[in-house]
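As you look at this complex, bear in mind that one protein chain is not there, while each of the others sits in place.
Up next is chain A:
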């Protein structure tokens, strides 16, 4: 057992877990942040993507101990109260989800993509960079539309600040 101290969605937490605990299990089982999903056992599906120190990572492929001292943002940390994050709003408006299982990982990956590419985002880049997130309902088309829509909304929001 080890005591892991980290910051999750702006809140400092301290959790006692076995050393073999994955970050995703710490989030879901110790902190009850079940918005982060587990869709596979092979690090391929991307349903568990969260941000660790500002970078999108698969939380099923990182030990909790590796995240000690880090700043973690999950899907629960995106909205400001009742106001959805522009990426969440764009997924809703563009019908970017059906069953919703992959959506938290899609949104966390998509926010990371927009942060890295800013205004230079095009459809080809979005499709290439969503390679690590698997969706079995939508055929991806509306997801790509949502990401591009959100990218322009986030650009406008940034310009207004």
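The working rule: a residue touches a chain if its C-beta (ideal position, glycine included) is under 8 Å from a C-beta of that chain, and two chains touch if they have at least 3 such contacts; residues count from 1.
As a convention for this text, contacts and distances are computed from a predicted model.
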Between "Carbon monoxide dehydrogenase medium chain", "GMC family oxidoreductase", "ABC transporter permease" or "CidA/LrgA family protein", choose the name on the UniProt record of the chain that's been left out.
-> "Carbon monoxide dehydrogenase medium chain"
Of A:61, A:98 or A:152, which one is in contact with the hidden chain?
-> A:61
Interface residues of chain A (partner: the chain not displayed) | 2, 18-20, 22, 41-44, 46, 49, 55-58, 60-63, 65-66, 68, 109, 112-113, 116, 129, 131-133
